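Sending over a structure as structure tokens; questions will come in a sec.
Shown here: the complex without one of its protein chains, the others still in place.
Moving on, here comes chain A:
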Amino acid sequence: MHSETTTAFRLCGEQTVRTIADTHSALLEYYAAAPNVVFDPTAITEADLSVVQLVESARQTAARDGKKICIAGPLPVSLRDVLVRGGFLNSPEDALFWATP
């Protein structure tokens, strides 16, 4: 689950409500150690709203803690579909966060 580099947190495989608790635990460890937060979603094969919610939670926590946060790499189809249908790309600010590496 951890990124191959020291800076990116790699989201891979199924990222749904069935697996999100494990991702959350790993992210907590990563977040505590990382000065900034970088998500790499490219290896996601299946996504639902739970992973979007987790990233949004990290986004708010990073804002609170003064950490930089960004998404690295293109969005996989499954995640993009969730974001589009859920309206997460509708505001310029959100679109900038999610869709611009």
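Just so we're on the same page, contacts are C-beta pairs under 8 Å (C-beta built on N, C-alpha and C of every residue); 3 or more make two chains touch, one makes a residue touch a chain; residues count from 1.
The rule is simple: contacts and distances are computed from a predicted model.
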Protein name as given in UniProt for the chain not displayed, "ABC transporter related protein", "Cytochrome c1", "ABC-2 type transport system ATP-binding protein" or "Chemotaxis protein CheA": "Chemotaxis protein CheA"
Where the unshown chain meets chain A, residue by residue: 17, 20-21, 23-24, 27-28, 31, 48-50, 52-54, 56-58, 60-61, 64, 82, 85-88, 90-91, 94
